[in-house]
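Note that one protein chain of the assembly has been removed; the remaining protein chains are unaltered in position.
Order as written gives the chain letters A and B; numbering starts at 1 within each chain.
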Amino acid sequence: MNREQIKPAVLCFTALTLITGIIYPLFVTVVAQLFFKNQANGSIIFQNGKPVGSTLIGQTFDDPKYLWGRLSATSPVSFNAASSSGSNMGPLNPALIEMVKTRLNALKTSEPDNSKPVPVDLVTSSASGLDPHISLAAAYYQVPRIAQLRKLEQKEVKEIIIKNTRSRLLGLIGEPVVNVLQVNLELDTYKR
Amino acid sequence: MISNNIIQSGIFLFVLVLAAKPLGIYMARIYEGKPAGINTWFGWLERWIYRFANINPEISMSWKTYAVAMMFFNMFGILVVYVLQRLQSILPLNPMSISSVAPDLAFNTAVSFATNTNWQSYGGETTLSYFSQMVGLTVQNFVSAATGMAVLVALIRGFVQKQVETIGNFWVDLVRSTLYILIPLALILSLVLVSQGVVQTFKPYTKVTVLQPVKDSNGNMIEEQVLALGPAASQVAIKQLGTNGGGFFNVNSAHPFENPTALSNFLEVLAILLISAALCYTFGVIVRDKRQGWALLAAMLIIFIPCLLFCIHMEQNGNPLLNNLGINQKTSALQSGGNMEGKESRFGIASSAIWATATTAASNGSVNSMHDSYMPLGGMIPMWLMQLGEVIFGGVGSGLYGMIAFVIIAVFIAGLMIGRTPEYLVKKIESYEMKMASLMILIPPIIVLVGTATAVILTQGRQAILNPGPHGFSEVLYAFSSAGNNNGSAFAGLSTNNIFYNIALGIAMFFARYWLAIPTLAIAGSLSKKKLVPATQGTLPTHTLLFIIFLVMIVLIVGALTFLPALALGPIVEHLMLVGT
Partner (left out) sequence: MDTLHKSKSLFEPSIVGPAIIDSIKKLDPRHHIKNPVMFVVLVGSIFTTGLYIQALLGHGEAPASFILSITLWLWFTLIFANFSEAMAEGRGKAQAASLRKARKDILAKKLSKPEHGSAYEKIPASKLRKQDIVIVEAGDIIPMDGEIIEGIASVDESAITGESAPVIRESGGDRSAVTGGTRVLSDWIIVRVSANPGETFLDHMIAMVEGAKRQKTPNEIALSILLAVFTLIFLLATVTLLPFSIYSITSAGHGAQVTVTVLVALLVCLIPTTIGGLLPAIGIAGMDRMIQANVIATSGRAVEAAGDVDVLLLDKTGTVTLGNRQAVSFIPTKNISVKALADAAQLASLSDETPEGRSVVILAKEKYGIRERQIHELNARFIPFSAQTRMSGVDLGDGRQIRKGSSDAIEEYVKKLDGSFPEDLKTEIASIARNGGTPLVVTEQKNVLGVIQLKDVVKGGIKERFAELRSMGIKTIMITGDNPLTAAAIAVEAGMDDFLAQATPETKLKLIRDMQTGGRLVAMTGDGTNDAPALAQADVAVAMNTGTQAAKEAGNMIDLDSNPTKLIEVVKIGKQLLITRGSLTTFSISNDISKYFAIIPAAFAGTYPALKVLNIMHLATPESAVLSAVIFNALIIVFLIPLALRGVKYKPMPANRLLRDNLLVYGVGGIIAPFIGIKLIDMILVALNLVR
């Protein structure tokens, strides 16, 4: 007697698939492409008409003249935006400590006379492996190095950083962060 | 000064409770068939579905028919998602030409989405085409949530109806949940998310030239970055609202294209708990005693808030091993500090910990940070919240019906303690209800413990573990806690995309879902048949603070006593080793 529920099951599923699986995403896409074209397509930054990145996706920087971002655990290359991944290392994992130490060494090598404590987000990997941001503390930590290598005033570097900082939502929610790629793009084009 | 962590938690909870009431009232109107705007404007669509699917919406079903209808619908859904993945390579909307999914992974994913678990053994951008994500997963995001809500509504009817043999029409409950509750909310949320930067496009992945070329692990110089895109916003909105949690991308809502800003994060994490919290209020409205709804919501919050604060505290304290290396983990105006491994800068500690607690309290399972990299006790909170049976908010519908199972146990023990056969909401609770409720609290621990034990014995089980020491044990325990309670989040270091875990976790998710839903319907059927018992002075009031605390104690004690030994060998000992060194 309950077999009579098979037909409604199949047909109802079909109808709901049509509505939620096709009409709904198509509708959202159309509206998104009409009203939020830039955001819907990845918030791409164009320089001279060429796409050079996304405001939302970080890139690897290990050249001392650039502002460095978070560590990235994606493979085969860091900040691989086609395959997001975190490190998933536990807090006691010796590999985590090794990773942190490697980064610490790189920081020390690039700026041997900086003896300030290193902000934690500069030596840890992000959840996505694509984090476009670092904390203000981590950005400021790198100011003397960048200023020295680029022969700029520290104040100027700081200004660029502050310009590319997003504060908390309503001053309360989330964290204030610096967009690493945008800072570096601006550093490269910066002219006094 | 109150720390920003507390302020953020406070705002989150305030907005949640504030939003629960109007949404709760709205949903009650929908389920009671009263006009509520959308259901009058789109009544034609609802009626079209019934006509199309040969459904007579006037027929009320016995609990068995209701269960059979639910099972047919869900089994067919599993089959469709499986087939879509297996045929992915020949189906349209596959701009990256991703190949078809292997059978074990396709099985795992199909069960995962139909059961509202949304465990991700797959990596979204590398495994699934746009078509599979939309027609397969997005659909399940809607209908698995609607299934949970339908079962809940049937149960609520059990408390309201008197002496009838039926519990309502599954198709009507399913369709109304989808059309009038889930779709409108998802539409609004997805468009707000797009405005924040969540991608929504059918274009192929896009390439950009990087500013500083970098060597990959093979020593090749990489000058381009491929950005994975897709119709993400439409899916992200419903995966948050429907406590599904299956991300469009591999790292879920930690991915900047799924969750780009503080605002998108706030709305997404709010969406996790929104419907589950509001359903408490809906419950109160339909049973004509709003205090009962508030009481359940209060019980949930009483467990949720301390867990949240504890998790924030542990994460904010940071990793003592890093302090020794001269790393600054202190919070300041310039940085959130704390344990930032596996967390996004824009979320810091507060937004990550709120999410981790909310996503595991509810059976959502989406993440915006990597739980595997949490401090031992910080990560124990998400794990334990799942082990409590996903009743602290829980899945949409399923969380509340799970909680009601605990209420049944609680009123039974409390009833004995005051010398009366227990009653809940003017219905007597007797041994049949006790049997079914007992089954509901029994199944998840069995799955979790037996699953974990099997995995740590087998080589395939052990090989998948990433982290050494007790943390590795935690990874396995977390995986089965997640699957066995239909959560879907993971200690993602565990490589579960292999035959053993895909099958074992698939089975776990299947039983955890339906072996709870079917007893729930049985209770609904049995309650519907009963007459109403008027409340007297001797009736135990179930809206008082005392009862709320008692209920909380029952939930905690069952959860704690069942899993304390296992937790002692995982996160607890890991923590003790960390502070001991």
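In the analysis below, a contact is a pair of C-beta atoms (placed from the backbone, for glycine too) under 8 Å apart; a residue touches a chain by one contact, two chains touch by 3 or more.
None of these values were measured; they are calculated from a predicted model.
Student: Over the full complex, note down every shown chain the hidden chain is touching.
Tutor: The chain that is not shown touches these displayed chains: B.
Student: Pick from B:13, B:91, B:407 or B:573: which residue touches the chain that isn't shown?
Tutor: Checking each option in B:13, B:91, B:407 or B:573, the one touching the absent chain turns out to be B:573.
Student: Please pick, from B:59, B:188 or B:417, the residue that touches the omitted chain in the full complex.
Tutor: Of the listed residues, the one touching the omitted chain is B:417.
Student: Tell me which stretches of chain B touch the chain missing from the display.
Tutor: 409, 412-421, 426, 428, 430-431, 434-435, 438, 441-442, 445-446, 449-450, 452-454, 456-457, 462, 468-470, 472-473, 531-534, 536-541, 544, 546-547, 550, 553, 557-558, 560-566, 568-569, 572-573, 576-577, 580
We adopt the following convention: only the chains that are shown with their structure count from here on.
Student: Spell out the part of chain A that touches chain B in their complex, as residue ranges.
Tutor: Touch residues, chain A against chain B: 2, 5-17, 19-22, 24-25, 27-29, 31-33, 35-36, 39-45, 50-63, 66, 70, 75-94, 96-97, 100-101, 104, 116-121, 123-138, 140, 166, 168-169, 172-177, 181, 184-185, 188.
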